[in-house]
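Quick one: structure below, then a few questions.
The complex is shown incomplete by one protein chain, all other protein chains being positioned as in the whole.
Residue numbering begins at 1 within each chain, and the chains themselves are lettered A and B in the order written.
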Amino acid sequence: MAIEANRKEYLRRLGGKKYFILGDEACAYGAIYAGCDFFAGYPITPATEIAELIALELPKAGGICIQMEDELASIAAIIGAAWTGARTMTATSGPGFSLMQENIGYAIMTETPCVIVNVQRSGPSTGQATKPAQGDVMQARWGTHGDHDIIALAPHSAQECLDLMLDCFNLADIYRTPVILLMDGEIGHIRESVTMPELSTITHAERKLAQPAEDIFGGPELVPGITHYGEGANVHVTGSTHLANGMRDVATPEVHDVLLRRIYRKIADNREQIVRTELDKDTDGKAKIGVIAYGAASRPAHGAVGRARNNGNAVDFLRLITIWPFARTQVVEFCRDLDVLLVPEMNLGQISREIERFVNCRVVSVSKIGGVPHTVEEILTAIEEAV
Amino acid sequence: MIEINDDLCKGCDICIEFCPLNVFLKSDTLNRKGYYVPVIAEEDLCVGCRLCELLCPEFAIIITNE
Partner (left out) sequence: MGEYRHRLMDYVREEIMPHRFCVGCGCGTVLNAFVNAVEEIGLEPTKMVCVSGIGCSSWIPSPYFRSDTLHTTHGRPIAFATGVKIMRPDLTVVVIAGDGDVSGIGGNHLIHAARRNIDLSVFMVNNMIYGMTGGQVAPTTPSGTKTSTTPHRNIEPAFKVADLVMTAGATYVARWTTYHVFPLMESMQNAMTRKGFSFIEIISQCPDNYGRRIGKPTANDFLKQFRDDAIRINKTEGMSEEQLDKRIVIGKLCDRERPEYVTQLHEIIREQVAAVKREKTK
């Protein structure tokens, strides 16, 4: 999508500047760079700073930020707004993310592009409300009821909070699906130097328009084009099982089968296009030990890998940037020659169990809960025990 | 003029009950869908108030000026 004049004006001033800011704040700037037109949210620790900065800055770029009465309303409002052609988002943490699940399913079923940021905190329930965790990995995957696939990305630095917001909005438009930025309280509240990108480096994906205007929920392609409200096309959007023209048909088994398999496949079949990982292979290429991590846990994990190498141990490292769809090919390739894989996570092993489904080496979950991230020493000890 | 669309009518009898001038009567034959649709007993009585047209849940009655 073309970047509007008001936003260009605003972004031109930012380009090249370096700010020492929170991950949450970087995420907010990322949303503005990504062309977010509309934000609706509800305060929650540790995500509130996203809403606060967007409320302050987005209007200057011509966008709108509102606070709704709850998270149910926030996600509802951004889905409604998305059907006018707007790029829309909300930001929350675990409890709010739980409340949003029904309408995330609605966005999946109606193929509504939108972005949901979840700055994960320690749960279940109120848990350790102000402490970070990575406990919502599987909720992001399976939180809403019914079969579906989902896209979720996990940043590991304040800079990446900004950068990945651009990817989130582009993926949402390309695949016509809700996209989740799976941050965590550690990354949301980390304060780091963040470089504001130059306007010339920013690209916004096009939201493909439907031809003919009526066929917005089917047709020959996995991702159908969209027709927005207010264009005279009498668009009918429903969360019930529907035909290509949007009209409800809940009685024909084939209609549901075709619709759901296509919605599932448009992400599953494009996995290799969507997935991004970051590989740091040991230079001698003979590592029998590997570490896979993501988000906050990937920082001490990468540090520990460096220390282990300094101590003379060959260790490979893979960071998952895309959490869902799962980086199956990359993980299998990474683990092919390994004896042991360590998976440090700030949960009780959600991704390590996913990895176990695909690899032949021994998978060791280095889980840590309690609201304090792993230390380099803890992960180093685990590596050395595995040697 | 009163027009009744037999195919849309579900025989709820609202028009029969509430016509201020008792223009309608219940028919003794079923329509295609098995409902007893109203028939016009006394079209001359109709003053065109459109109450039946507006009350009808089925778009099955229309009053025209012809």
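Throughout what follows, contacts are C-beta pairs under 8 Å (C-beta built on N, C-alpha and C of every residue); 3 or more make two chains touch, one makes a residue touch a chain.
As the structure is a computational prediction, the values presented were derived from the model and not from experiment.
Q: Write the list of subunit A residues that the hidden chain touches.
A: Residues 6, 9-10, 13, 37-38, 40, 59-64, 66, 68-70, 72-74, 76-86, 88, 102-103, 106, 229-240, 247-248 of subunit A touch the chain absent from view.
Q: Touching residues of subunit B against the unshown chain: what are they?
A: Residues in contact with the chain left out: 3-8, 10-14, 17-18, 35, 39-40, 51, 53-59, 62.
Assume only the chains that are shown with their structure count from here on.
Q: For subunit A versus subunit B, what separation do you get between their C-alpha means, in angstrom?
A: One centre to the other, that is 58 Å.
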